[in-house]
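Before any comments, here is the structure.
One protein chain is absent from this view; the other protein chains keep their places.
A and B are the chain letters, set down in written order, and residue numbers restart from 1 in every chain.
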Amino acid sequence: MQALGPLILSWRSVLAPGIVALTAVVTMLVGSGLSEDESESVGWIALTGLVAAAIASLAASGDHIVTFGGSLIIDDYTAFFYLLIPVCSAVVVLFSFDYVAALGLPATEYYALLLFATTGMMLMAGAGDLIVMFLGLETMSISAYVMAAMAQRDPKSSEAGLKYFLLGAFSTGFLLYGIALLYGATGSIKLEAVAQMVRKHSIALSPFVLLGLGLILVGFGFKVAAAPFHVWTPDAYEGAPTSVTALMAVGIKLGAFAGFIRVLLIYLAPLHAQWSGVLWALAALSMTVGNLAALAQENIKRMLAYSAIAHAGYILVGMTAGRSEVGPALLYYLLGYAFANLGAFAVLVAVEQAQQSGTKLDDLSGLARNHPMLAAAMALFMLSLMGMPPLAGFVGKFYIFSVALESRYVWLVIIATLNSVVSAYYYARVIVAMYMREGAERQAQTRQPTLLFALAVAALATVIIGLLPHPYISASSAAYASAEQVLRPATAALQTK
Amino acid sequence: MTPINYYLGLGALLFAIGTVGVLIRRNLIVVFMSIELMLNAVNLTFIALGRAMGSADGQVIVFFVMIVAGVEAAVGLGIILAAFRNRLTVNADEFNLLRW
Partner (left out) sequence: MIVEFPALNLLLLMPAIGVAFNLFFGYRLGRSAVNTVSVGVVAIAFALSVWATVKLATMPPGSCLQAQLGPWIYAGPLRLDVLLRFDALAAVMSLVVSGVGCLIHIYSCGYMGEDPDFARYFAYMNLFTFSMLLLVLAGNLLLMFVGWEGVGLCSYLLIAFWYDNPLFAFNGRKAFVVNRIGDVGFLLGIFVLFSAFASHGLWTLDFAEMRERAGLISPAIATIACLLLFFGATGKSAQIPLYVWLPDAMVGPTPVSALIHAATMVTAGVYVVARLNFLFALSPSTMEAVATIGTVTAFFAATIALAQSDIKRVLAYSTISQIGYMFLGAGVGAFGAAIFHVVTHAFFKALLFLGAGSVIHALGGEQDMNRMGGLRRRMPLTHAAMLAGTLAISAVPGFSGFFSKDEILQAAYTSGHKTLWLIAVVTAGLTGLYMFRLFFLTFYGKPRLSEERFAEVHEPPFVMAMPLVVLAALSVFGGLIGLPEGVLWGNQIGAFLAPITGRVSAAPAQAVMLLSAITSGVTFIGIILALIGYVVIPTLPERLAAWAQGLYRLLWSKYYVDELYDFLITRPVLFLSSAILGRNVDSLAIDAVVDGTGEAVQGGATAVRRVETGNVQHYVLIYLGGVLLIVGYYLLSALRH
């Protein structure tokens, strides 16, 4: 049993997510008093709250401190995601303004749910025990279920929400069961205590720990869309309103990976031999399934869903290696992935509105003529996702693969590299459609300053993070090193016993 | 006193029943009830483990899970209702607009 230490309640750990949650409440209160036309302006409240949270994230940086009786952790790792997640959500808000109105989504609920989802993602990044992790995951997921089904008159949207919800709730059961088994084996749900217990050989190999580990892999595997738990992804991404898809592809991925990496690579590191094999298989399967299926897609949202699966696979390649050198690479990769995807979805949102069209590949034909800036931006994001130097996608991939290679996962890296080659085809297809095919003449123009601003942010980030990677890599290293700190004194204490 | 393994066994059985229910029932409402059954099976496991180890964590968790399950029920039924309005059916087989 754990002795009860002094109960530290630090405001630093809850400031940023607290601001987001509070903003969500304010959004609802203000929105309920506004007419339907006016309610769009609550987006600005949401934006303000997210920016404030991003600034407040600095409060969480610094030493490694465990607060709220082990429920939340303050360190640079937390701060990294406390900063990144609200920024990504803010970009989504920026390109949502006109889109929400155009689709007739209820603006108040939309922004409130977006903020609640953001809170959940941030909690996952800062969670210090499995229950807060679980609550964060549910806060984020349940909000996302509703948002996916929000376009009420669109049967595809409600079907997407339905499938996402059913499989998500189903998957929740497995994750929770895994947590229960781990709790039964180690007597605690606090990650630190679990980590100390699984260091002991007798406990580490008990069926409870192993089964618990397996089910937790399943649960997280579902959230990060790793094959074979990816099946919901294409349907949910395709059916949901595009701005919601962006949130699912970026925010939810970030939250889920933030939790997954912390739990597995830091606290369950002693079980590396037990989980690396399973992750190997998940990584190889995700990359292959994602890239192969993406080849045959005509709808770009669906293609990006499979691309997201493939990218989850690349990240899992790094996690499989499991050395502490890979941590910074993973965080850096997430950074590049987030902005390239945000940008791609922003372009789709713009295209849908400017052309009153869908998101089929054909709808992008001749985009370079009609909207040269949009086409150029989309090409940039596709090239980054493809892994073209000198963009962020390339540096991240290169970084992860080289660490995996150092850890002697040669075959996995070969599979990953082959997959990268395959992926070039479908990303290039988008560019070909935009630049080399004739499209119908369309007069409509995009003149949304907020959307263009979001695009500019994403494009600049994609270029700068790739071209001058050094500051971002050192930030990732600092974040990961700060999260790892927790284990050093514990190891020392165990050894002295 | 009943050995803990009995509780754990019952929990696992309920979980399995729920899983099979999700897999084979066609009515979305029943599918959803099966999911709730899975969650409650885990709750039982938590309580049993917490009591066996003399730790309060297990009991507290159950409260959180119940809240989450409640929220899921509210949201889930809403989504099923929205889907029903669009398609006038709650048969899981008929929701296949999105595929391939």
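Here is the rule we use: a contact is a pair of C-beta atoms (placed from the backbone, for glycine too) under 8 Å apart; a residue touches a chain by one contact, two chains touch by 3 or more.
Quantities reported herein were computed from a predicted structural model and do not represent experimental measurements.
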Write out, one label after another, the shown chains that touch the chain missing from the document.
-> A, B
Touch assignment to the omitted chain, from A:58, A:101, A:231 or A:428, lands on A:231
Which residue of A:152, A:206 or A:485 touches the chain not shown here | A:206
Check the options A:19, A:92 or A:217 and report the residue that touches the missing chain.
-> A:217
Contacts of subunit B with the absent chain, listed as residue ranges | 19, 22-24, 26, 31, 92-93, 95-100
For subunit A, which residues touch the unseen chain?
-> 162-163, 166-167, 170-171, 174, 205-207, 210-211, 213-215, 217-218, 221-222, 227-229, 231-232, 234-235, 274, 277-278, 289, 292-297, 422, 468, 470-471, 473
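Convention: only the chains that are shown with their structure count from here on.
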Please work out the Cα centroid separation of subunit A and subunit B, and write it as a whole number of Å.
-> 25
Subunit A partner contacts - residues on subunit B that touch it in the complex | 8, 15, 18-19, 22, 28, 31-32, 35, 38-39, 41-42, 45-46, 49-50, 53-55, 57-58, 60-61, 64-65, 68, 71-72, 75-76, 78-80, 82-83, 85-87, 95, 97-99
In their shared complex, subunit B is touched by residues of subunit A numbered 1, 131, 134-135, 138, 142, 145-146, 149, 152-156, 158-163, 165-166, 169-170, 172-173, 176-177, 180-181, 183-184, 187-189, 234-235, 238-239
